[in-house]
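A single protein chain has been omitted from the complex, and every remaining protein chain is retained in its original position.
Chains here go by letter, A, B and C, matching the order in which they are written, and residues are numbered from 1 within each.
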Amino acid sequence: GVGEGAAGGTEGSPPGGPPKRGGTLRAGSPPPPTAVDPVTMYDGTAIAIVQLIAEYLIWLDKDFKLVPRLAESWESADGGKRWTFKLRPGVTFSDGTPVDAETVKASFDRLLDPGSKSAALSAFATVLKAGGVAAPAPGVVEFALERPFSDFPYLVSAGNYNAVILKRDYAGDFTKAGIGTGPFVLKSYNASTGATLVRNERYWDPGRPYLDGVEIKFYADDQADLLALQGGDIDVQLLSRPALAQPLAATGAIDVDTVKGTGVTVLTLRTDLAPFDRKEVRQAVAYALGRPAILQSIGSNVGDLGNDHLLAPLFPAAPTDLPQRALDKAKVAELLKRAGVTDLRFTLTFEAPDKDYAVTIQNQLKQAGITVELDQRSSKDFYGGDQAKDTPWLFTQANLVGWAGRAVPSQLIIPMVKSGGTWNGSKYANPALDAAADAYDTATTDAARKAAAATVAKILHEDVPLIIAYWSGAVRAFQGKKFRGVQAHPAQYVDFGSVSKV
Amino acid sequence: MRTFLLRRLAAVPLTLAGVSILVFLATDVLPGDVGRTVLGREASAEAVALYNRQLGLDDPLWLRYGRWLGHFLTGDWGTSYTLREPVAALVGGRLVASLTLALFAFVLLVPVALGAGLVAGARHDTWLDRTISATGLALGATPEFVTGVVLLVVFSVQLRWFPVSAQAGPGDGPLAVLGHLFLPALSLVLLCTGYVARHVRASTIAVVDGGYVRAARLRGTPPARILYRHVLRNATVPATSALGVQLQFLLGGLVVVELLFNYPGLGALLLQSAVDRDVPTLQAAAMVLGLAYLTVTLLADIAYRLLDPRVRLAVAR
Amino acid sequence: MTAGLRVEALSAAYGPATVLHEVSFAVTPGETFGVVGESGCGKTTLGYLLGGHLQPGGRHTGGRVTVDGTDILALDPAGLRRWRRTGVAFVHQDAAGALDPTMRVGTQLAEVLRLRGLGRGAAAAEATELLRRVRLPGEAARRYPHQLSGGQRQRVMIAGVLAARPRLIVLDEPTTGLDAAVRADVLDLLARLRAELAAAVVLISHDLDLVGRHCDRVGVLYAGRLVESGPAAGILGDPAHPYTAGLLDSAPRLGMPRRVRRLAPIAGRLPVLGATSPGCVFAARCPVAEAACTTAEPALDERAVPGRVVRCLRPGTAPRITAEVTSQTAATVRPEPGQPPLLEVRGLVRGYGDTAVLDHVDLTIGAGEVVGLVGESGSGKTTLARAIAGLHAEGTGQLRFAGAALPAGLRRRSPALRRRIQMVFQDPDTTLNPSQPVWRILKRALRTLRGKPGVAALAARTRLDEELLRRRPGQLSGGQKQRVAIARSFAGAPELVICDEPVSALDVSVQAAMLELLAEQRERTGTAYLFISHDLAVVGYLADRVAVLYRGVLVEQGPAGPVLAGPHHPYTATLVGAAPSEPSQPALVNGAGCLFFHACARRIAGLCDVTAPPLAEAEPGHFVRCHLDPAALPRTEPTTSIGGVRA
Partner (left out) sequence: MSSPGPSARPRTAARSRAGLVPVAVILLWAVVAALWPHLVPHDPALQDPTVRFRPPGPGHWLGTDQFGRDVLSRVLAGARPVLVVAPPATALGVLAGTAVGLISGTVRGWFDDIVMRVLDAVMVFPTVIAAVLFIALLGRSPLVVVLVVGAAFVPIVARSVRAATLVEREKPYVDAARLRGEPLPSLMVREILPNIRATVLVEATTRLGDAVFAAATLSFLGLGQPPGSPEWGAAVSDNRVWLQVAPWTVLAPALAIGSLVVAVALLSDALRHRLEAR
């Protein structure tokens, strides 16, 4: 029951005959914790809703390929410092307003405004500043970067999820006047119960979408969501969890599409505090983990084993010659002995969704003689506080932080392990690594990039500021008897343009 | 009755003021940061600080409380910190949902509990009574998430008689809405029946063994007529306060059922806004729940007074 | 077939404990048979069994009850129901409990009529008519039971009997708990009822006097046995069984104070239910018991006294007390001139919320004096007692004690002052802390009241059995509890003891013992009493002076003799002689006028209802609050004999 359709707007129809038109897809998802506002959103449900209604210049496919959407094509000049995008002609918003370069410029200016509060501001940080966007012609948008950046198209793609193209007069009231160019139009929204979307009759891709509409129901609780899918109350989950969905797929109760991904839950160790200021201690913890077991019970075998560096196997530049780290109790003992630590114990801080992982870590380390105290926090608590001095997710001795899949490794490496990185929770600082990361970022050839990536991976694998036991895949559970074309996406993105009734 | 009502009514704002202060103090010591919650962990510290400043969260506690109170009293319940929706509409919608579920459960509860209690009381100390009483006790002691899970699996997932979610679709008619509400209501009814039935049973026994039923028997009144003329009313009236307690519970204690059956009620909102430190929403939800709670208490007392002529005409206290 | 009721060797038990043992008597139609006996001797059980009803847990263990030839106890349930509709009617001991509180009175009466086959409309009309016949206003039909007074409720029950028109009427304590005036009224109604229905009537009561006046024949029940039965006048005038004699001698009589006729309490108490002894059940308490009495149960003797049946080996041998006027003046305390009275109450006003209960009460009690306070239920006696004790402080008016101001609230009274005023309460079941053994209660009292140490000595002073000291109140009889309470209040050296109906809840035999105890304590310590009772005979037995309270107003105050004999207030007259008062309509009292106006036989229209009556000194020291000229005030010679008169 795995849908194998293409996500691109203009590509062919799914196998199994021409898609039927009509039908309403009922989707379940957790209620967004905050207002659905494309500029500030960061949670999966809000992103999914926005992606049904509005579009990016470029879509990010399930295998991280860039797919043209509102931009038909793009090219760079000045060694990657200037980028020009040609817009798709004839696209209008669902209210009939045409999309032109000024509209696109306005959308980016909105994100780049220092007062915008958008997380995209951090993504653009050293690359693009306010005033860097220009509209030389009605169908052309130009970006003048602060520095050369070969992966810039990713930053204007869905990979930077806030970067949807909205009307010029958008004023932060998306759930009331949410107008975009996407396949669906928001008909009603209720923060407690869900949203109703209907087909955008003005959609630029004729024939799409096949569905008459999408109805989104909010489930405050994962299990309720999954039970609803089993019970037939909904047809698809927007945000499925592999650990919950996979075993049910095995019973045939539901269908699940799976995809490998670059999402990861990182075990961060404070390299500037005892006991993890000793490399041996960090390595000991890394050798104490049974990674296949973790991948199986936490990752449900969707995904790949991790090797304690940030270059996921899915990234083209991922090294292939680094030996896979595996459980080795003798080595643990030896490393701990070398570090002079007899009774290793530490506190692991995490938020509720990572509970199972934390419990498993605790259990596995216990078998290696390492004692872990679990400190579960609410998400607000975990991410609350000051990122400069005390927020738990960046300042506790050891913690688990989940990262959504990124399209390019730099998006992980730069903030997480470069010295002084915004989200460098391990407080790791290594000039060699910083240099390798910079080299990767500015590399223009695949070979140079691969070489830089190998250096980064080697340093991280050796120094272990982070333990990456597995790379999570993504799944999407749905009722394959009723709908086809539902696909998983490594970043849980949603594209229902090609979903149709069975 | 008048003085009784006035006294009770005067106590309501006092109690609510107490609750609001408690809530405010509680939210102040809760960790977490509203701006961070709204903007996400990847937003910049400046953006978060700006957001918090715009909400006035930097002001001292008493100032924030005073401001909140002033607005609240003038009918301006503010905007949710996190959802950026008007709190009045948000809480109002949840209240309607909670009331619907609670009342539906209550409507199912009353005949079941009264019937069970009357039968058990009228046949007290027989196997029938013992069965009813023990069942009620056992069900009342079983947490609703246990019964709820079993009901869900049997009736929704396996038999597919009822939907999994208590939340009806946008176009559903009233019957479909009740269909959605049936399982959650049933799990609540199972929880509450025993308690109410026990009260009805006790008062039934008191009535059945009491003076005027004996007098009626000694007049040669047929048993059915005794049950209908004397027992029914006298045994059920004292149960009003038990029913009131249950209605209070139904209004306020729904978090579990709301989570289990995915119902957007006040309980879930309360939990959510407490975790989020969404003070305006939390306050409004707590106030509305508190008011509903106190109203039900009052209504139960008034109903008791109206139904029982003895207290109906008596002086307060 | 014999007409009327026949009870033959009727026995019943609760579980294993026999409660009725071979009770036999017969009542012909039109005749009234009285059943007397102390509380717990089985009267109610017997009464209900006559209607074929057993209390929960009860068993019928032998004998027969026939009414007009029908064997009641052999009927099947449906037959029993059918017979009950026309065969029997009850007036229950607890009238309040026998009426459905949520049903209007008229509807309940109509129920009875509908069971007799009347239609809905006819039943309702007939119900109103029946209420009128028991002298209740028509609108009473629309009232709920709690809106009626005790007397009115009892009348509704009587109306129910009229509605049923039965062959057998069982009246179980029909007037217990009613005030004297109301009681007279109800008894009057019952007399008419008997005359009208010509049914066999069984009147159950603990009150010998009442039974004597209203019955043709009387049976005395003791521990489930009918120990004596026969014509009423004969039994009351010349009891054959020592128990009957004891009952008569322990009951105080109106107009016979202690110095005239000293009561003789029956020793001991009723055997507990289920206790068995081989001999006569009364032997343990009997003053004339001999060895033979304890070996075999005496048989019913029909020959010892003609016309009577007696269960005694030595009938008629018990010694009797005699009325002998001792020195008139010796016992009366005269306040020393110049000395301030012990307690002075001036203009005392007390109430609950908005309802005033006491209206400007003035009362004085001299040192060592016993002042009796009488009044009907709800007149404010307890409120006055509590106000004096400092337990009810909200209100105006002055209190003075031994010449000094007495603060209204207990909290503002000094510990020393507190100790000088003590109280004995009405309900023996709540007067003692149920969780403390007697010795602890007394020890605590000795400590706090600064009494001479020695619980045993205190117990001895109050004639409390030493073996009772280790018990908790739950293991004591009502009389024993009251005795402990009295001991407790005398632990220190109180100057005033307020006794709020200390004997009302007790049986006559115990009541007599308690009165004697109080009298003894007073003789020993010279303590003054405020002695409260609704029973004039009891008050008259001890009191030097008597005050009469009517609806919160003291209508009369003076020396005991004159107050009871007259000239006295018309209200007092109704209490004493049971002078028929007018039916007490709920009259609107708008502040002005005499509160007794509506029920007064001698009211002066246009005066009594508009002007508050003045306090007049009818004789020296005897004040009456009435518009009537002292000479015109009624006089009543209280009935001094028992059993002779039938209403």
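We take it that a residue touches a chain if its C-beta (ideal position, glycine included) is under 8 Å from a C-beta of that chain, and two chains touch if they have at least 3 such contacts.
Everything numeric in this text was worked out from a predicted model, so none of it was measured.
The missing chain, though absent from the view, touches A, B, C when the full complex is examined. Screening A:S76, A:T92, A:S188 or A:Q362 for touch with the missing chain picks out A:Q362. Taking the complete complex into account, C:R488 is the one of C:R308, C:R488, C:H534 or C:R551 that touches the chain left out. Of the listed positions B:L5, B:A26, B:L57 or B:V177, the one in contact with the omitted chain in the full complex is B:A26.
In the complete complex, the residue from A:A35, A:L226, A:L239 or A:A469 that touches the missing chain is A:L226. Touch with the hidden chain on the side of subunit A covers residues 222-223, 226-227, 230, 243-244, 247-248, 250-251, 253, 292-293, 296-297, 352, 355-356, 358-360, 362-364, 366, 374-376, 378, 381. Within subunit C, the residues in touch with the undisplayed chain are 15, 52-54, 56-59, 77, 80-81, 386, 389-391, 410, 415, 418-419, 421-423, 425-427, 430-436, 444-445, 448-449, 485, 488-489, 491-492.
Within the complete assembly, residues 11, 14-16, 18-19, 22-23, 26, 29-32, 124-126, 134, 137-138, 140-143, 145-146, 149-150, 152-153, 157, 217, 252, 255-256, 259, 267, 270-271, 274-275, 282, 286, 289-290, 293-294 of subunit B touch the chain that is not shown.
Please note the rule applied: only the chains that are shown with their structure count from here on.
With centres defined as mean CA coordinates, subunit C is found 51 Å away from subunit B.
The mean-CA centres of subunit A and subunit B are about 41 angstrom from one another, to the nearest whole unit. Centroid to centroid, with C-alpha atoms defining each point, subunit A and subunit C lie 90 Å apart. Those residues of subunit B that touch subunit A in the complex are listed here as 31-33, 36-48, 50-51, 80, 82-85, 90, 93-94, 97, 152, 156-157, 160, 163-165, 167, 169-170, 258-262, 264, 268-269, 272, 275-277. For subunit B in complex with subunit C, the residues that touch the partner chain are 209-212, 214-222, 229-230, 233-234, 237, 307-310, 313-315, 317. Contact residues on subunit C toward subunit B in their complex (touch as defined above): 48, 51, 53, 56, 80-85, 88-90, 92, 94, 96-103, 111-112, 115, 144, 146-147, 160, 164, 353, 355.
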